[in-house]
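Starting off with a structure, shown below.
The complex is shown incomplete by one protein chain, all other protein chains being positioned as in the whole.
Lettered A and B in written order, each chain numbered from 1.
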Amino acid sequence: MTNLKPSSEPSVADSAELLAETSAEAGRKPRAGWRMLLPTMTPWLAVGLGLIAAITLFGLIGPLFVGDPRTIRDMGLTPPSADFWLGTTQTGQDVLAQLAYATRGSLQIGVIVGLLATALSAFFGIYGAYRGRVVDEAFSLFTNVFLVIPGLPLVIVISGFVPAESRGLWTIAIVLAVTSWAGSARVLRAQTLSVRNRDYVAASQVSGERPWRVIVVEILPNLLPVIASQFVFAVIAAILGEAGLSFIGLGASNSSTLGTMLFYAQNGFALSLGAWWWFVPPGLIIALFGMGLSLVNFSIDEIINPKLKNLRLHRKRARRAARLERELAQAAPQVPSQQTKETAR
Amino acid sequence: MTADQRQAVLTVEDLTVVYETEAPVTAVKHADLVLHKGEILGLAGESGCGKTTLAYAVNRLHRPPARIATGRITFHGDDGDTDILALDDTRLRAFRWERLSMVFQGAMNALNPVTTVRAQLKDTLLAHRPRMSRKEIRERSEDVLTRVGVDPRRLGSYPHELSGGMRQRVMIAMAMLLEPQIMIMDEPTTALDVVVQRDILREIVRLRDELDFAVIFITHDLPLLLEISDRIAVMLDGEIVELETADRLYRDAQHPYTRKLLGSFPSLSGARGAFIRTGVDETAETAPALEEERA
Partner (left out) sequence: MTSVKVTDLVKDYTLRSGLKHTRLRAVDHVSLELAPGRTVALVGESGSGKSTIAKILTRMERPTSGTVDVRLDDGTPVAGAHYRREVQMVFQDPFASLNPFHSIEHHIARPLKIHGRTRTRDETHARVLDMLERVNLGPAEHIASRRPHELSGGQRQRVAIARALAPGAQVLIADEPVSMLDVSIRLGVLNLLGRLQREDRLAVLYITHDLATARHFSDEIVVLYRGRVVERGPSDAVILDPHHAYTKLLALAAPDPERPGRVTSEAPVDREPIDNGTCYDHFAGEWREAGVPAAEAEAAVPAD
């Protein structure tokens, strides 16, 4: 009982976009929707993932292999050597050991803030937009209020109020998360409003799907790339924000992060003493980690906006078509025809 | 006046267009077409049959990865013939719109939303006729709008102040601004309501009678083509499978695909279609039933 009439199916696509889609699909047949959400492997994505993996690995297992970062030795400010690969600080502490622990601390903060901020923005952005009317208005207002609160000054004020001894990792994480979710929530709200109006959402409502299931099963998967991109961005922002706070001495008191390292390097006059091995490594790790996350984010952008991906495929094909056209022109230089009449005049 | 007595304005010979993808796709296969002066040539086919690609290639608007693999396109102007495929970029730009203009699919959304109709008409005119005076521009703009049935007072309007049908008329006005000899219309009325669509079709036919330009009218709506065009080309999978005068195509279609397309449109005023709702399986071929009914 088949009714697959090949003749009536569109066999030749009119637009190049459609072609890009179909031919990309022809090779491999993705069965699950999840596959569609994975970015295509490009050199940039590989570099980004490599950087993130290397730094994360260093933060995770580095501390197991280095000594106690707090051990004070009688050999301040020695340049890198065989014993101390990254030299020592003013008080003779091992910079490599400090770096390993600080990377772990910064990653911790980054991931915690990333998760908290994403959860907050997802709740206020998606739920509000889905419910609409009063809930949406209220959530929107709330989001806008948080959006216009100047982030860094508030963070400084809050951190300043909390006494240093109770200013733990979680306090800083929550402060950073609360001040950074609003922008993402607005983006998610806009995206949800557009997805919510698609027919397939209406269709699932008509078929009797419960609201939470419509959100989680029908809407959320289509927002995942956006959420992933926002998570990545939130992690970068949190690591930088925490480094900034620690640098001005308002960071978490019970943990060491890349920011606290820079704070002590600054206080120890590392810059004026030319002790580059003290401040360059933490700075470099922050920069490279941020770069890695950004590169991943570019690839996620291609999933959010498939036009970007088509653009890339398109350029490749356009080059080939142009080359073939040139070759064709060379093979048959000039077709003699009567159209030269016009040019002759 | 039959088509044969008329002078040709455009000849397409053996045109092949290929999309250079991983697996190259031939979108137009060895198409031959002659367009006569003042003729409305219908190009019918379904999505993906290559009709839009063909229209774009005629105007060399096709973009890579599409490329013209074989063929020749010749424009027969009042001042001699032009090989469109041999034009360099500057002369191609002058050729387009001046001799051959297009009304695109969904063109009514192609108007710039932040400038007035007047400014957009002026821009087009100045791009091709830089020496035109202000007065001439105003007169010409008012003239084309009046011709397509839009009140010239609408010149100061922004696109969003106009209805869909009105915007489509403005697009047609823009296409005839430079008095081209050929206009290619790609589904110009698909997004419009039937009553508005009717008005615009009437306008197109009337303008053709007045100004004697040739029209290539692309659509999937065969009954519509049967009413307005002189000849109709039916495309299937990149090939022109049938090219015949509208009347003969309707009365005596040769290709099975043409018959299938004709059978896909139940007649409004004809006998009530026996092929529907009488227990015939929906997978069955519908054309024979329709033929019986006509006989």
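The rule is simple: contacts are C-beta pairs under 8 Å (C-beta built on N, C-alpha and C of every residue); 3 or more make two chains touch, one makes a residue touch a chain.
Quantities reported herein were computed from a predicted structural model and do not represent experimental measurements.
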Full-complex contact with the absent chain, from B:L145, B:I184, B:L224 or B:L243: B:L224
Touching residue (missing chain; options A:A138, A:A202 or A:L271): A:A202
Chain not shown, touching residues in chain B: 46-47, 193-195, 197-199, 201-202, 205-206, 209, 220-224, 226-228, 246-247, 250, 260-261, 263-270, 272-273, 275-277, 279-283, 286
Contacts of chain A with the absent chain, listed as residue ranges: 1-5, 8-10, 21, 25, 29-33, 36, 198-200, 202-209, 217-218, 221-222
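To be clear about the criterion, only the chains that are shown with their structure count from here on.
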Chain A and chain B, separation of their C-alpha mean positions in angstrom: 47
Contacting residues of chain B [partner chain A, same complex]: 19-23, 25-27, 46-53, 63-69, 72, 74, 79-83, 86, 236-238, 257, 282-283
Contact set on chain A toward chain B in their complex: 3, 7-8, 10-14, 16, 18-20, 23, 26-27, 314, 317-322, 324-325, 328, 335, 337-339, 341-342, 345
